[in-house]
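Here the complex is missing one protein chain, while the rest keep their positions.
Here is chain A:
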Amino acid sequence: MRRQVAVVAFAQTRHTAGDGGLQEAEMLAPVIAEVRERTGLRRFGFTCSGSCDYLAGAPFSFVSALDAVGAWPPISESHVEMDAAWALHEAWVRLQHGDVDTALVYGFGKPSQADPRAVFAQQLDPYHLAPLGIDPVSLAALQARAYLERSGATEDDLRAVVARSRASGRGNPFALHLPDPGDTGYDVAPLRACDVAPVTDGAAAIVLAAGDTARGLCGRPAWIAGIDHRSEAHAPGVRDLTRSDAARLAGARAGASGIEVAELHTRFSHEEPILREALGLGGGVEVNPSGGPLSANPEMATGLIRIGEAASRVHDGTAGRTLGHAASGPCLQQNLVCVLAGGGHG
């Protein structure tokens, strides 16, 4: 029997499309202050974060962020070099031990000072793939082409995903406010510039709490009804790029059914229909009402924000069962699914 754990607070920066003149720790400090204020907690049983050294161009970029936490007296703390959604998973696991009741999770990324396409090209197998000079957008374009051919969907269908996401994003004070997609040329065909999530700086923090502690900290805790993550093979040639097996598996294991709202980590427009299919999200499911990553993509926090946005819909009572999804690696290689639910799951 799993211990009941809930998202009890979520805060994010007003994300920016360019360098706002802040260091990572400066971006992070206000959101950590905000979740502390909202919960009244100064100390947490466990702290876990996610970030990527290469985006900062320096090793140990998470060390300076620790200063934003104010880790004194010393704290029980760990870090994943992944999207902070995986830090949330580690914190959820830690809360399952039963000896601590609260956890702070945060993620941050400042890709505006780097070249994310060049950086994430270095994520590929260094012996066989990276020397080809292929970047993440080119790989995504291969996937998009394969998906369009398999499904019969058109580039206009992708454009509709972008238009809907951007319209939603304009209603979200934390997202970038991007115009309706115009008739721009291809980035890497069939993907146009608007099909690619924008370069965005930002940070986010979530507080998890268990059982009665969660009930005491939040009027409507967003209980984690299920959480799971799965990987696929790395090499794009050995998997069916038009489907996401990892998302399907993670969704099934997390119990992704009866979902009303889903926040999906879609770094490219074509990923939305692939993920909808893998997660069994029918037409009635509202996808990315926050605008999603196509409206704001602060790398390493983007996945955590999906869980936070999904939890917010439970917190404010506008949905009873929601889903937050995070992705990592080229062509949706890794997928994490977190199902959140309101009352009755405590």
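Here is the rule we go by: a residue touches a chain if its C-beta (ideal position, glycine included) is under 8 Å from a C-beta of that chain, and two chains touch if they have at least 3 such contacts; residues count from 1.
Please note the rule applied: contacts and distances are computed from a predicted model.
Engineer: Which protein name, taken from UniProt, belongs to the chain you can't see among "RNA polymerase sigma factor", "ECF transporter S component", "Iron-containing redox enzyme family protein" or "Thiolase domain-containing protein"?
Structural biologist: The missing chain's protein name, per its UniProt entry, is "Thiolase domain-containing protein".
Engineer: From the list A:Asp101, A:Asp187, A:Asp201 or A:Asp228, which touches the chain that is not on show?
Structural biologist: Once the missing chain is taken into account, the touching residue is A:Asp228.
Engineer: Among the options A:Val80, A:Val188, A:Val261 or A:Leu340, which residue touches the chain absent from this view?
Structural biologist: Candidates A:Val80, A:Val188, A:Val261 or A:Leu340; residue touching the omitted chain: A:Val80.
Engineer: Decide which residue listed in A:Ala84, A:Leu124, A:Ala175 or A:Ala319 touches the omitted chain of the complex.
Structural biologist: Answer from the full complex: A:Leu124 touches the omitted chain.
Engineer: Have a look at A:Val35, A:Ala141, A:Leu158 or A:Leu249 and name the one touching the chain we're not showing.
Structural biologist: Selected residue, touching the omitted chain: A:Leu249.
Engineer: In the full complex, which of A:Asn172, A:Ser244, A:Thr266 or A:Gln333 touches the chain missing from this view?
Structural biologist: A:Gln333
Engineer: Just checking the interface: what residues of chain A touch the absent partner chain?
Structural biologist: Given the touch definition above, chain A has residues 2, 23, 47, 52-54, 56-64, 66-67, 70-82, 86, 89-90, 93-99, 113, 119-120, 122-127, 129-130, 228-235, 238, 245-246, 249, 328-330, 333-334 touching the missing chain.
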